[in-house]
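Note that one protein chain of the assembly has been removed; the remaining protein chains are unaltered in position.
So that you can tell them apart, the chains are marked A, B and C in the order they are listed, and the count of residues begins at 1 in each.
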């Protein structure tokens, strides 16, 4: 269960940051689906490191090798095994961390759990594991497309630069700028904020919004596998994620019932909500309106400056990180958020097929 | 998977609001644990309806009947079956809703999913199902106590009344006032806010904080069943939950890395964080510091006034609810949040036992 | 996982032999299915104790109370909770066994596992738990009927009396004689064998055949959840089951390939096998031919005579059982085998719906 997500459409992943490879197995992929592996690779490339100065300079090609489950361009219904080799590994950068616990990192908690760890580049705790998520998500998106379902993800905040409500959103922009913001002007301001932070050896956090359009009513398995619960669990499993808001989210906590009461209109055999405060899900089940949510990410814990911490014996030490790190994870988290949403929605689509004979 | 939560310690629940009974099966309970069923009943009573004017006036005794798994006062290691009868059912109050979709309710989404529904009192979508969660959570808490783990939950906001940082918190207060706030003064202001909303036929939302103390380092199963991911999924499965913040949560998204960098101190073979911004979890694994999180709840969607909506044929209709409803779910959500946290932590405690031979 | 079976259609059960009640929760039942609860009760009655002199004289009404999931005669898609009260409990009959390990019984292994046990009537290890399986199986059969799938089970051997190949089989006979054999003549010989064994304070084992007709090609999830693997696991979980043969089973081990090569004929868009040696499953997936299997049961371990054994301290003791026991479990195992097959086939029918978009 630890390294597997999903009930029907399931990803099981493996890989340490500085081991031979990352990879995974996608089980439960429906059979007979035409897949475009070039398109898959393009999606995976969006989270690739080294694409801009804003993110880690580790130079990984992140070339996905598919080992099974696809035959003559179509899915077989059998598991899809894949690997992504770790090429640009500089493990020597991490030798000084072998016996040290970095603050706000997973070093200590993993050591406490397992009694040992691969300290090189964070090992399995590194965000490098998210490459497997994006591979699976990219294929899930190709399936969802056949169903008329589209998954969008984009940056809404970096540091204190926020995408303002009412900004003109151009989805083509999202992947063409380095911060993954669909508004070019805001994107520039965000990029500048990241630049400034880097110059100071500092780091930034931010927020990512995800919207799923075209989801039919009826997805979500009450009471514990509600669609919103599954989305929350999936999103909070992403490294550095610290908050999850469904629809209007925590804003609703301060509103009165009379303000949140949404008006429904019958349209084409379905219902359309005027405000869609609940974000397309009610009682844990999709209602046919757009699903949207927001995920908050903390700043990267590795700062490029002297850091006081302790070693494994509890002695105070000062370290100066010299591995390659993101200044802000948010741009690279955007395709991961998208991938997680795609996997969850496809899984629930398949599950919902079993609600009737 | 739908009605089951947990990997080792697992609750499977059943029950419609106006059917014969609610209930569940707790599987994976460790054997040989002494349990106090009176104490369990006291915990269950905290979410019982009709306790104050602030919540629904449905008069349910919520008497738990244990049917198996406990023998001569100790757990057998076999599944614990239990039922809670629905006594005060006024199904006739809901006859007018048989063919109507209430706005911001689950009526339409459930109908779309299943093709039929028990419309009486919300059926399975009713928050009445949470009684089974509290039964299982109450027993989980008794087990956690043997491990020195304590789970607290309390109200931090109702409407726009917030528990201010620095308020004196008295855990004994929590269960002695109607709003479940550990600060008596704030509790009074919250109660007044609920009273006012009720007088206006309006409803309120709010926030619940949960803290788990005494959790050993090493709980959480990366990468998809991280402790924070499991907690987020569990909390977002509670009816009306709309947001989840882990530790300092979304506040971190606006902070710089240098501000969030937490200082560790070696203490008694473990580590203590100065600020504990991450809420006791790093890389998905507990670090031995207090775990805390906050969950946001939307206002109840049933207002005691004329409501314009549509029927199952899409025709506009006006309804006037006359069932018995909570004005604010937050007070009754507090024991549910506590129960969910207890179940997740116990489940991960047991899972972590399998990390080593 | 312990007390749950199935992936989509899932039964979770609870109950000790001499506790207040047996029961369970059926999750994943498709929505909108008309169910006949009287018919369900009739099926459950077939395994009821006390029906003939051949089985235990414990007088249980085994009245099933449905607590949820069915509304106005149709399934809601929500979990079906049910209880069956234990009425005729004579726990005092078991007082002498509190500190004793009976040979060939589960007393010692359960004590070793859990450190304590409910010794009364075998506790959770009693075959009484199978009542929950039959409740779920009876409902599963009603669903399968809508799909044109029929599940048969019948006794083929008791002691050394065997149903001979070529005997005229009359399915109506199965449930009208005490041994559940579809050939009246053989049934009489089997009944006589059981009578004789009882007269001697002895017990008998036997074999049960199960056939599933009308299963469409395509059910079974390779490679670990093959239909035959799922059936084997389900059948071997029945108390006293000791062998499982799929199709022609172990007979095939002694045959040459040229003898087992089955000829296929294309019929109505499907295939019909001449001999169907493989029992309707190839590569773990149903091929549209009849599925059949045979399950072997050992004799009941409780003999009505002095038995030398040891107590919990390892001291030799002699016990003389005086609880009420079956002389031969086979007749009561027949409806259990049928129930397990029905659950597995329905589960795989629902799973197979997810193989395609």
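The rule is short, and it goes like this: a contact is a pair of C-beta atoms (placed from the backbone, for glycine too) under 8 Å apart; a residue touches a chain by one contact, two chains touch by 3 or more.
Because the structure is a prediction, the values reported are computed rather than measured.
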Answer key for C:115, C:148 or C:168 versus the chain not shown reads C:115
Touch with the omitted chain, as defined above, among C:84, C:97 or C:234: C:234
Where subunit B meets the chain that is not shown, the residues are 8, 28, 30-33, 77-78, 143, 146-147, 222, 350-351, 353-357
Those residues of subunit C which, in the complete complex, touch the missing chain: 1-5, 7, 13, 101, 103-106, 108-110, 112-115, 124-125, 129, 157, 159-160, 197, 202-207, 216-226, 228-237, 239, 241-250, 252-266, 270-271, 273, 277-278, 281-288, 296-303, 305, 307-310, 314-315, 352, 355-356
Mind pulling the subunit A residues that touch the left-out chain? 1-4, 10, 12-16, 19-25, 27-28, 31-32, 65-69, 71, 74, 76-81, 83, 113-118, 123-124
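Throughout what follows, only the chains that are shown with their structure count from here on.
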What rotation angle takes the CA atoms of subunit A onto those of subunit C? Round to the nearest 5 degrees. 180
Distance-maximising chain from subunit A - centres being C-alpha averages: C
Please compute the C-alpha centroid of subunit B, do the same for subunit C, then give the distance between them in whole Å. 39
Where the centres are mean C-alpha positions, what is the separation of subunit A from subunit C, in Å? 46
So which bits of subunit C are touching at least two other chains? 28, 31-32, 77-78
